[in-house]
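All protein chains but one are shown at their positions in the complex.
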Amino acid sequence: MISHDTTIRVLYRDTDKMGVVYHANYIVFYEAARNELFRSIGLPYSDLEAQNIVMPITEVTSHYKAPAYYDELLTIRATVKELPVVRMIVEYEVLNEKGELLNTGKTILGYVNTERMRPCRAPEEFIAKLSKYFE
Amino acid sequence: MISHDTTIRVLYRDTDKMGVVYHANYIVFYEAARNELFRSIGLPYSDLEAQNIVMPITEVTSHYKAPAYYDELLTIRATVKELPVVRMIVEYEVLNEKGELLNTGKTILGYVNTERMRPCRAPEEFIAKLSKYFE
Amino acid sequence: MISHDTTIRVLYRDTDKMGVVYHANYIVFYEAARNELFRSIGLPYSDLEAQNIVMPITEVTSHYKAPAYYDELLTIRATVKELPVVRMIVEYEVLNEKGELLNTGKTILGYVNTERMRPCRAPEEFIAKLSKYFE
Partner (left out) sequence: MISHDTTIRVLYRDTDKMGVVYHANYIVFYEAARNELFRSIGLPYSDLEAQNIVMPITEVTSHYKAPAYYDELLTIRATVKELPVVRMIVEYEVLNEKGELLNTGKTILGYVNTERMRPCRAPEEFIAKLSKYFE
């Protein structure tokens, strides 16, 4: 399992007229957290891109439990529980500074080889480096 | 059942470096389609707001089947199949100009009374006007 | 001179907690209006792209006079006053349904050849087709 916490300060840009974070922005927060998760273990997503692999999203789910407000410092916890060989499932928890759970979510990503524009498996080297976290 | 098609022209702002519409933007397209669905039957969302009712999102699901590209004119079909008394389930289909189904999704919305900041049922008048579509 | 009006319905996604359209979103509305301006005269921006020309923004200015609110149908008027040979200056006016002028702006765009990744002039054919509007 790999897991990492990323913090995001809520800006005006994130809010809507209801005075809370606009729902679609949580999906963007997930991207930030996913990006930092892989950077935190020395495997930044940009390394995959350098090998002509991109990871399109195939599925998003998000459950909204309580609102987030302007200027709060949110924690976005991203977790991968299974070795992502043919696809990657990332789960998210969004918490405010009081530790309240505001949102949970999940994204499923595939691997696509950009030279052939076809789905593929994760690069062997990527999986080799990741496998130690999934024993 | 109520259903309505809204068209959206894909802009640079909607795309990402993969050259396709960024995944979180489909969730925004859903909002546009939902807004137009209710306007199309003469019950714009802003009418509910004038009655101190807002409809926060409680759940989003989205399945990505094929990419959308810059300058395409997308059709976002929003459909409500059940009379939304205590919550509203809206389903979406996103199609390109060739009629290909690119994405399907669902949002669940609740009703909140903004004076008491508590969940509530849909206003009776709203349901009365909607009920003829759900017989 | 070429000029065209595009309408945009204000969504939750466009607003912020002040209850009005978030300032940076006007810059996005400009893109929508610019896109439709060129489509309206049969010269869509995607045609330039097909010739390996992109038009990066080099300057943006925006003046905010009055707020825009949720669910308003805004008119974004985009105008090009000079034949855009080496650069294109597009001016914008944003009006609400009462005809009030909410915002004025300007963007300056250059031409870049994506094969050589170097600034260039507008393609001759593009200018030839445009020139009749600038006599």
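Residue numbering begins at 1 within each chain, and the chains themselves are lettered A, B and C in the order written.
Just so it is clear, contacts are C-beta pairs under 8 Å (C-beta built on N, C-alpha and C of every residue); 3 or more make two chains touch, one makes a residue touch a chain.
Note that the structure is predicted; figures quoted are calculated from it, not measured.
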item	value
Absent-chain contact - pick from C:P44, C:P67 or C:P123	C:P67
Identified contact with the non-displayed chain, of C:D14, C:E31 or C:E72	C:E31
Residue among A:S3, A:N35 or A:T58 that touches the chain left out of view	A:N35
Touch list for chain C against the chain that is not drawn	18, 20, 23-25, 27-28, 31, 54, 56-64, 67
Chain B residues touching the omitted chain (full complex)	12-13, 15-20, 22, 24, 70
For chain A, the residues touching the chain missing from this view	9, 11-13, 28, 31-32, 35-36, 44-46, 49, 70-71
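Going forward, only the chains that are shown with their structure count from here on.
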item	value
Type of chain B:chain C copy interface by residue overlap (half), same or different	same
Rounded Å distance, chain A centre to chain C centre (Cα mean)	33
Approximate Å spacing (C-alpha centroids) for the pair chain A, chain B	24
Residues of chain C whose C-beta touches two or more other chains	12-13, 70
